[in-house]
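Note that one protein chain is taken out, while the other chains of the complex remain in position.
Up next is chain A:
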Amino acid sequence: MTVEITGVGVELGGRPVLRGVTATAREGRWLAVIGPNGAGKSTLLKAVMGLLPCTGLITVAGRPVRDLAPRDRARLLAYAPQSPLLPPDMTVHEYALLGRTPYIPYWGRESARDTETVRAVLDRLDLTGLAARPLERLSGGERQRVVLARALTQEAPVLLLDEPTTALDLGHQQQVLELVDRLRRDDGLTVVSTLHDLTLAAQYADDLLLMSGGTAVAAGGPGEVLTEELVTRHFGARVTIGAGPAGRPVVHLRRPTG
């Protein structure tokens, strides 16, 4: 499902954090939101999820997000925050089951279909062996997979991931991003994620949205957005951009000499 963001503005505590952001996450594709710290990347994701009041219009498959009832919204959009709160003694299975919340009535309890969905998702993410383990006893990479599992049991066609690779080492970053990409391709999911690593963003995303100071300053394919000029201007970093695999750009930091 396509997510359309049109002229979106957000104010937090009277201060404008986003101004007139317009972007499109097309169905079945991966849109990476990049930009320096404080650019408003996470805020944009929260606004799309409907967690923050915003001006402008956000639609999913043509339906305005703000008109959706919370449960209906949760069946369309799944969200994983940058540092999810993981209750220490909740088990992996219990946590993944929370993703079924939008399908369970207020006073109700989960059905056999809900537990079956969770079982299938855990199996798919190689988490079956960890199902009974409390969250506090997981490694960083396992945690990230568990958070993904919760988002997947939600069976929403749009996945919003805020920095899914934070605090992961190189191998686990790759593992998680490969996993998201596989799920996107297999299930036709639309993925919108913030990513602070520009090279990784260029490797995995189909489209990039560069944000700076609360506005969208560039959008398009990785090659169009990751130019030395744009990166230098908005990140204040000296970089060299080379060509990587499949013609996708690779960003190198260049140390000032002299």
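Rule of thumb we're sticking to: a residue touches a chain if its C-beta (ideal position, glycine included) is under 8 Å from a C-beta of that chain, and two chains touch if they have at least 3 such contacts; residues count from 1.
Simple rule for what comes next: contacts and distances are computed from a predicted model.
Enquirer: What does the UniProt entry say the missing chain is called, choosing from "Cytochrome C oxidase assembly protein", "Putative zinc finger protein", "Monovalent cation/H+ antiporter subunit D" or "Iron chelate uptake ABC transporter family permease subunit"?
Expert: Of "Cytochrome C oxidase assembly protein", "Putative zinc finger protein", "Monovalent cation/H+ antiporter subunit D" or "Iron chelate uptake ABC transporter family permease subunit", the absent chain's UniProt record names it "Iron chelate uptake ABC transporter family permease subunit".
Enquirer: Spell out, residue by residue, where the missing chain touches chain A.
Expert: Missing-chain contacts on chain A: residues 46, 49-51, 69-75, 77-79, 81, 84-91, 94-95, 98-99, 101-102, 104, 106-107, 109, 136-137, 154.
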